[in-house]
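Only one protein chain is missing; all other protein chains are in place.
And now, chain A:
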Amino acid sequence: MRTRPVTRAAQYVAVLCYLVFLATPLVWLLSSSLKSPQEFASMDPSFLPQQLDFSNFSDALEEQGLVRSMLNSLQISVATTVLVLIVSLPVAYALARFRSRLRPVTNGWILISQVFPVILIVIPLFMILRPLQLTNTIPGVVIVYMVWSMPFALWMLQGYVAAVPRELEEAASVDGASRLRTIVSIVMPLLRPGLIATAMFTFISAWNEFFFALVLLQDPQLKTLPLVLARFVGAEGQVQFGPLAAASVLATVPSLIFFAFLQRRLVSGLLSGAVKG
């Protein structure tokens, strides 16, 4: 079936509008990172900088230990993501496949755990981690982020496991495959999009998290990226807009790379699932 030229043009316009809508904040951020302090105080702010000023980037990089904080965030986010996937995958499989009285209880707990405000749990958590000497350490933060992300990751993965037809597993069983073999060879490839979506969610939660890191990490060498970004906001609402924008631009790079890497696999995973299903 051929698309009429008018319809096609309308489609392109719609896609273009959507792209502009998505790209505007990023372009604005990039533009702001290149503006001088005088331009921020102008009564008629321009969308693009009048004169390029790269000092915001040097300020952000030199003064605040931005690179070190990015590496800390990356280390914590990747460790959290990998560990959450490793722990939650078998649990999600068990919850989705085996009927038990525990299932509604577990699902109820998952929902309830999302209701508590952070401030309510941070002090008890702090009291638990302190005797274990896990405050002011990266493993301590990773454990907290795992606990924080796990319920939702379980919830997501459970749905993906449930979506894999049981008949495929039964067919494999009839063909003589053991349960482990069935899971590894049949179920896991179909779960790849779910794993990747869950990884993305977990990574972004850990990458952006502020409050736990603020409370748990005191050592300047261990500060994460959100803590460093907060440094550009002063008392009484003063903000260093230029360096903040520059730091934010730099901060988006690792997550963009991570997403670009995973998104390709997400798409290929969806296709492979479609063929096999």
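Everything that follows uses one rule, which is that a contact is a pair of C-beta atoms (placed from the backbone, for glycine too) under 8 Å apart; a residue touches a chain by one contact, two chains touch by 3 or more; residues count from 1.
Keep this in mind: contacts and distances are computed from a predicted model.
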* Structure fact -> In UniProt, out of "histidine kinase", "Extracellular solute-binding protein family 1", "Glycine cleavage system H protein" or "Winged helix-turn-helix transcriptional regulator", the chain dropped from the view is recorded as "Extracellular solute-binding protein family 1"
* Which of A:Met70, A:Ala96, A:Leu157 or A:Leu227 touches the chain that is not shown? -> A:Leu227
* Structure fact -> Checked against the full complex, the residue among A:Leu30, A:Met188 or A:Leu250 that touches the missing chain is A:Met188
* Structure fact -> Had the left-out chain been drawn, it would touch chain A at residues 37-38, 40-43, 45, 59, 63-64, 72, 75-76, 78-79, 82-83, 85-86, 119, 122-123, 126-127, 130, 133-140, 142, 188-189, 192, 210-211, 214-215, 218-223, 227, 230-231, 233-239, 265
